[in-house]
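The complex appears here without one of its protein chains, the remainder shown in place.
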Amino acid sequence: MAPDRLTAFTDGVVAILITILVLELKPPLGDHFGDILDEKGRLLAYLLSFVFVAIYWVNHHHLFQVVHRIDGRVLWANIHLLFWLSLTPVATAWLGRTGAKTGPVATYAVVLLGCAIAYTLLTLALLALHEAESQLHQAIGDDRKGKLSLLLYAVAFVLAFIEPWISIALFVVVACIWFVPDRRVSRTLQSST
Amino acid sequence: MAPDRLTAFTDGVVAILITILVLELKPPLGDHFGDILDEKGRLLAYLLSFVFVAIYWVNHHHLFQVVHRIDGRVLWANIHLLFWLSLTPVATAWLGRTGAKTGPVATYAVVLLGCAIAYTLLTLALLALHEAESQLHQAIGDDRKGKLSLLLYAVAFVLAFIEPWISIALFVVVACIWFVPDRRVSRTLQSST
Amino acid sequence: MAPDRLTAFTDGVVAILITILVLELKPPLGDHFGDILDEKGRLLAYLLSFVFVAIYWVNHHHLFQVVHRIDGRVLWANIHLLFWLSLTPVATAWLGRTGAKTGPVATYAVVLLGCAIAYTLLTLALLALHEAESQLHQAIGDDRKGKLSLLLYAVAFVLAFIEPWISIALFVVVACIWFVPDRRVSRTLQSST
Partner (left out) sequence: MAPDRLTAFTDGVVAILITILVLELKPPLGDHFGDILDEKGRLLAYLLSFVFVAIYWVNHHHLFQVVHRIDGRVLWANIHLLFWLSLTPVATAWLGRTGAKTGPVATYAVVLLGCAIAYTLLTLALLALHEAESQLHQAIGDDRKGKLSLLLYAVAFVLAFIEPWISIALFVVVACIWFVPDRRVSRTLQSST
């Protein structure tokens, strides 16, 4: 089966998730320019959640550039990823309100770990469908980025009970790793043309 | 007419339905990790509704792999299915809050029966448009899965007034039947290539 | 320019509009099957609004089967239609709550008149871009359906101040006229193949 409808559906779900926290933003009560700071916490939570979901979308976009076929298992692996992604906004909202406390930081680590595991499972389901010499196999390689992320999120979960700020620093580190997504895929795409 | 726009529209509506209960999820009031259990009911309702809508999407996706043309009747049959699917989240939310009581369980059975009837009508409208030797006819066959689902949901509705837990067990049975969607369609797709 | 992205965007907006009233549906407070009747008004309003938006989507779908090119004016005519359609849910919600009173019925007539005028303008913008012997011109003809709808909605608006029930009857009449959308377009499509 071709991946067209899977990507279209993913785009629809992500479009909703990326904008869900906008619904929480309310105009401030006053009419001074400084009143906008009343919404600081929600704005920041929105920005964070927006960036995290966007990073996944951009990487999903790149991944599927080299995907040529899918099956039922890939569909479910993708829906599983969407489920974990859909929890990001509410986890971010909690974090945005309380700041660096154990509860929201540990929850955030669980949600991000869920997303990372789901992304890894999706990658494995796709690799199983493509030949060893395919563009996909060359682009993914031994998936060091994926494995490192899983490890860092697990560490961040444990540290949330000791010093939440270190966990947050680890989230930022993983985000930076994935912010530039194209290297592997674009290198493969270029070298094959 | 080609089915492209029908599937795109369906994906859009399903993307919204599958995420609607996310809007109900609120971060807990406290900041301990255990506070997340306050949202247990809503999280579970969200998960249930997500899975049910996803099962329909995956099956719809597979069905339309072997659909080559549509008409006005198919459009309306599809919109009818979307209407019933759109009631799943609110039915799940009721069930998630009250637990296994007659009211929500019977309502849930009605909504699922509506979805199943709508899916059957969509299948029939599609079969009428395709030749007897088409991939679609081979994939659907005598539609035992569809007929069995209708029967089980009707039984579940009646049992909701006697012992709601048995009805819930029946919902799970039908979900399992449809969880693996691809057999019929993928077998047909493979044998034809 | 090709109409692909215009139709995709329309599908996205309509998918949201058609499901917006779902957000208003809340599970009843009790846990008896009869408690569902507490939500009767909202359910009915949802059904009505769903059907009205669906009728426009189905007709839009058929119309664009015979559209081969668009321009900036068509884009804006289409966005204008989407604006009026987006007011349907809130107008229906008002009607659903108060019943056949002058205020909501007259408002409903205004919104439906706005939709009908916008659809007519869209048709005219499209006709101006296609040759006289095109499928589009054959399918639209002298647009008696469109003109009749405009007339009936205008009459319904006036009657809302005298006897709202007659206005509602007129809404139903127009809905029936457009419920079967395919005649003109499908006849043209078939005769050309």
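Order as written gives the chain letters A, B and C; numbering starts at 1 within each chain.
As a convention for this text, a contact is a pair of C-beta atoms (placed from the backbone, for glycine too) under 8 Å apart; a residue touches a chain by one contact, two chains touch by 3 or more.
Source: prediction; values computed, not measured.
Touching the chain that is not shown, out of C:Leu25, C:Leu43, C:Ala93 or C:Leu113: C:Ala93 (per the contact rule at the top). For chain C, the residues in touch with the chain missing from this view are 1, 5-6, 8-9, 12-13, 15-17, 20, 23, 71-72, 75-76, 79, 82-83, 86-87, 89-91, 93-94, 97-98, 101-104, 106-107, 160-161.
One chain of the complex is left out; on chain A, the residues touching it are 7-8, 11-12, 14-16, 18-19, 22-23, 25-28, 30-36, 47, 50, 54, 57-58, 61-62, 64-65, 180-182, 186, 189.
Everything that follows uses one rule, which is that only the chains that are shown with their structure count from here on.
Chain C is reached from chain B by a rotation of 90°, derived from superposing Cα atoms (nearest 5). Relative to the whole-protein C-alpha centroid, the nearest chain centroid is that of B.
Chain B and chain C have Cα centroids separated by 27 Å. For chain B, residues that reach two or more other chains under the stated contact definition are 8, 12, 15-16, 23.
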